[in-house]
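Report on the structure given below.
Omission of a single protein chain aside, the complex is shown with its protein chains in their original locations.
Let's look at subunit A:
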Amino acid sequence: MASFLLRRILIALLSIIGASIVLYAVLALAPGDVFGELVSNPGIPPDVIANMREKLGLDQPIHIRYVNWAMAMLQGDWGYSLVNRVDVGQLIVQRIPATLMVVGTAQILALAIALPVGVLAAMRPYSLFDQIASTLAFIGFSLPTFFTGLLFILLFSITLDWLPFIYRSDLEQTGGAWIWAQLRQSIMPVTVLALFQAASWTRYVRSSVLEVIKLDYVVTARSKGLPERVVILKHVLRNALIPVVTMVALELPVIFGGAIVTEQIFRVPGIGSLLISSIMANDTPVIMAVTFVFACLVILFNLIADLLYRWLDPRIKLQ
C-alpha cells in the first residue's frame, strides 16, 4: 500500500509538472498580453513598452520564463496581477471561500440526493418511484445550469423577490443574521448546481446498481438470510460504486466548467468568475494561476478516486 501510494503521488507530481508546462506554453503562445492596449496606444513610445517588457522578463525565451515562473511558484510567489494590482496568491485566497461554499456544498448535496435516489430507483425498476426519478433526472440532465439559473433568478429574485440574485462574500451582517443572509444567497446557486449534478449522478448510480443487483453473488447474499438493507448496502452498493467513482473522476473537468458558469450567472465572486474576468482582461499571471489550480484539483481528485477505487475493489493492483 505504501509503495502504491508513493508511486501514485509521484505520478501525480509528474502530471502536475506536465500540466503546468502545457498551460504555460499555451498562454505564452496565445495572442495578446496586458500590453495589448498600450501597443495600440500611439501616445506611448515603443521603447517604453520594450523597457517594461524587459523589466517583467517578457523578452526572454519561453523556457527560461517557464523556469522562472516555476521557481517563483515553488517559493509561494504566484506572480502579480497587473490588472488588479495585487498578488495573484492573495487574489486566489480571497476568492476560494465563496467557491468552496457554493460548489463544495452543491457537490455534497448532489451526492446526498443521487446515492439514495439512484439505489431506490434501481431496487424497484420501472416502479412509479423509478419512473418519476428517471424522468426528473432526464430533465435535470438536459437543462444546462445557465438556463435553470436564469429561470430561478427570474422566478425567485425578480418576480417573487424572495432571494437576492447577487452573491456577496462581504456580507456586513454578523451572527445569526449573517447565517440567514448567507443561506439566502447560497440557495439558488447551490440548488442549480446540485440538481444538475444530482441528475447525472443519479443516472450513473441507478444503472450501475441495476447492473450489479442481478449478479449471482447478490443471490448468494440473499440466500444467507441477510436483510435486504444489508444485501443492498454491503453487497450491491460497494460493487456498484466502482464504476461510478470512475465516471465522476472522469467528469471532474466538466463539473468545474459547470461551476464556472454558475458562478458567473449568480455573480459569485469565486475562483471561476476570477478566471473569466482575467481572461477578459488578458491578465495572464492570474489565468495561469487559476487554470493551474484547476489542473492540480483535477489531478488531486483523480488521485483520491484511485485510492477510493483501490479501497472499493481489492482486485485492483497497480502493475
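Definition applied: a contact is a pair of C-beta atoms (placed from the backbone, for glycine too) under 8 Å apart; a residue touches a chain by one contact, two chains touch by 3 or more; residues count from 1.
Heads up, the rule we're going with is that contacts and distances are computed from a predicted model.
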Given the options "ATP-binding cassette domain-containing protein", "Succinate dehydrogenase flavoprotein subunit", "Ribonucleoside-diphosphate reductase" or "FAD-dependent oxidoreductase", which would UniProt use as the protein name of the unshown chain? "ATP-binding cassette domain-containing protein"
Have a look at A:F147, A:W180 or A:Y217 and name the one touching the chain we're not showing. A:Y217
Please output the residues of subunit A touching the missing chain, sorted low to high. 214-217, 219-228, 235, 238-239, 312-315
